[in-house]
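All protein chains but one are shown in place.
So that you can tell them apart, the chains are marked A and B in the order they are listed, and the count of residues begins at 1 in each.
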Amino acid sequence: MSNARSNILAKLKAQVKDSDYDKLPTEQGFEYPQLNRQQQLAQFITHLDNNHAQVIRLARHEIAAVIAQELQQRNITSLMYGDNSEYTHDIEQTDNSIELSKYDFDFSDNKQRLFDHTPAGITGSRCAIAQTGTIVLWPTKDEPRTLSLVPPLHFVIVDAKTLYRSFDELMVKQQWADKLPTNVVLVSGPSKTADIQQTLAYGAHGPKELIVLLLNT
Amino acid sequence: MSVVQVNPADESKYAASARAFRDNVTRDLANDELRSNFRGAMDYLMDKRKSAFNDQDELETLRRQCQLIKQRCLVKLPHLLEQLEAKLTANGIVVHWAETITEANQIIAHLIEAKNGKTVVKGKSMVSEETALNDHLEARGIECLESDMGEYIVQLAKEHPSHIIMPAIHQNKKQVADLFVKNIEGFEHTTDVDALIQQGRNVLRSKFCQADVGVSGVNFAVAETGTLCLVENEGNGRMCTTVPDLHIAITGIEKVVEHLADVPPLLSLLTRSATGQAISTYFNMISHPRQPGEKDGPSEVHLVLLDNGRSQMYADEELRQTLQCIRCGACMNHCPVYTRIGGHAYGTVYPGPIGQIVSPHMLGIEATTNLPTASSLCGACGEVCPVKIPIPKLLLRLREESVKPASQQPQVMKGQGSGRKPLEAFIWSMWATIHKSPFLYRASMWFATRGRWLMPSKIGAWTVARSAPKLASTTLHQRIKQREQAQQSVQGRGK
Partner (left out) sequence: MSQLNTLHLRDYPVKPTQVYLYGTCLTDSLFPDSGIDAIEFLEQQGIEVIYPQGQSCCGQPAYNSGYTQQAKAVALAQIKHFPLDIPIVIISGSCGGMMRHHYKDLLKDQPGIEQFCDRIFEFTEFLVNSLQITLVDNGPQERVALHTSCAARREMGVHITGRKLLGQLDNVELITHDYESECCGFGGTFSVKHGDISNAIVADKTKNLVKADVVRYVSADWGCMMNINGSLEHQNKALRGEHIASYLLARSAKGANS
């Protein structure tokens, strides 16, 4: 058994007793103004705009056409997506000019493929947060983590009906404390950095572009 | 678990650089380019933070809330660490404990060698800087590449980070361009920041792909769910924790929070205090290694918990507040000393005000005697600290610990009394004797004012840049006495 563990815990335990917990003052959060749905939507979109994400409001049946249009504008002819996912069928309607490939392989054997030969990936999302312009990715077996990370262009489909006021509200309403999956990622724009003379540059290591396909606005 | 060899005499390399504080300061105060870089950067960060906090009510409410959250988590710390360990273990994440920086490095090296790992990509981790992990791994033939843009730049320059959020803040874009030309084959000189970033992206992208191991820090470790949370803008953190098959996270024992619900307010204050952002581009929450059926993610995830002086901070109720820190960097952004001497002058991993209050615990008082005194106690740091650490008060406390007699009980810190100088102690003793006696005080002031022509015009460091103050001809005590006597005699005559 490791000595470090017992030494550290012993030192810490020597300093506090259970009765200390009772003396703790009440914690109070800030009461944010209640925004209606339209205001939350506006807040959500404004944040994403400011963070250089591209937000496209559309109806579900338009998904395939919009994808094709955005890819063609960028001279991109292939797109990777997840099977058995909420929007799989909608994505598969994209016309033949775009080569669709399913992420149905093990990443470890296909790293080069993802890094060098996959210009664009598309995923759905679990929900979104208005207060900070944030999209919650909840990767699954079908929409793996690297699908939204490695390709330089990431399309994410967001249903405006899943918009929550704030992170803390979302966490409570969806009872996250009960069980979290392997990985959850909150995404609020394309990758960026200001590490060189505080000058903002986009496309550091994560996707250079984030295109948000926003449904049900 | 394997047995780890510990060398207790292993002193951090930062102890030597911390001792060199005064020479470092002389060097860096004379560097006009450095000073200009820092002034520009601090102004930028202070403005950013200010814009993000335009509701004072909200700010003060959140600060108080976050202070209490951290204090609660610290009171419960040992139990939360046990709970965190149990949850992580149940989730499949392996937990290791390290008392010293050497232990931590050895644990990590051992894990990497067990998998025949040869290349490591690192997400930004100040704790791994604290242990000097890169040096340790490279000595064992393991390549260790920093992937955060600022860290990458600093690594190329063979330097250390000068700021806990923006590691290369001491350089301007011209210096970065020159650095890239010198170190990256085929790079054509440009100060266009987008081009510089793209260059970094290209170099590092292939490294992410090839690396065997990813090392990261942790911003919040949630005990309730067994979750490691990471804050970042670049995406390199996600890369390091997703692409290689082995992920090793390292953090300090004070980073554990009790509930998932504790995270949102802390996160909100962290990103806004650090860079004025409502939230970072990515907030990454890791609870398991790759599960059956999943197509990517590391199959092995480990967490190393480091003490290195934190249990000493914990043992004193006042000093324990040091552990409330969420590593936002706001204190150094607002510090008039940091702005002028820059981050490297401190010689410590953590610079600025937070560095001045943690380093004496991590490196010992003797190596860091100059740090707690290198402050005018202006209080700008304490005013912006999101978790209300009373930094000036802690600096005073550390000064006290530094000058109290070494043998005085109770002994709270290693190196107590290292800064005590017999002459200084004598002077303050005499000062107290004089100033607590009205008679002695007035007598000494009488002598001082009568003999003021004896006062030297050069008084050490003061008169290098200022004229010496001149003693008055009579003191206020005396003038008031004369004034009262004059008034009384006027009244007397008036009767």
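In this text, a residue touches a chain if its C-beta (ideal position, glycine included) is under 8 Å from a C-beta of that chain, and two chains touch if they have at least 3 such contacts.
This structure is a prediction, so every number in the text was calculated from the model and none was measured.
Considering B:I153, B:L260, B:V337 or B:M413, the position touching the chain not shown turns out to be B:V337 (whole complex).
Of the candidate positions B:A90, B:A114, B:A139 or B:A472, contact with the unshown chain belongs to B:A472. Considering the full assembly, B:S437 is the residue among B:N202, B:S437 or B:Q488 that touches the omitted chain.
Touch with the hidden chain on the side of chain B covers residues 25-26, 29, 56-58, 60-61, 64, 336-337, 340-341, 370, 373-380, 382-383, 393, 396, 398-404, 419, 424-425, 428-429, 431-432, 434-438, 441-442, 445, 448-449, 459-462, 464-472, 474-481, 483.
Just so it is clear, only the chains that are shown with their structure count from here on.
Averaged C-alpha coordinates give centres for chain A and chain B that are 30 Å from one another. Note for the complex: chain B touches chain A at residues 1, 4, 37, 40-41, 44-45, 57-58, 61-62, 64-65, 68-69, 71-72, 75-78, 81-82, 96-99, 103, 147-150, 153, 166-169, 171-173, 176, 193-194, 196-198, 200-201, 204-206, 208-209, 224-225, 227, 233-236, 238-239, 242-243, 245, 253, 259-261, 263-265, 267-268, 275, 278-291, 293-297, 305, 307, 311, 314-315.
Those residues of chain A that touch chain B in the shared complex are 1-5, 7-9, 11-16, 20-21, 24-25, 27-30, 32, 47, 51, 103, 105-108, 111-112, 115, 131-134, 141, 144-146, 149-150, 166-168, 171-172, 176-177, 179-199, 201-207.
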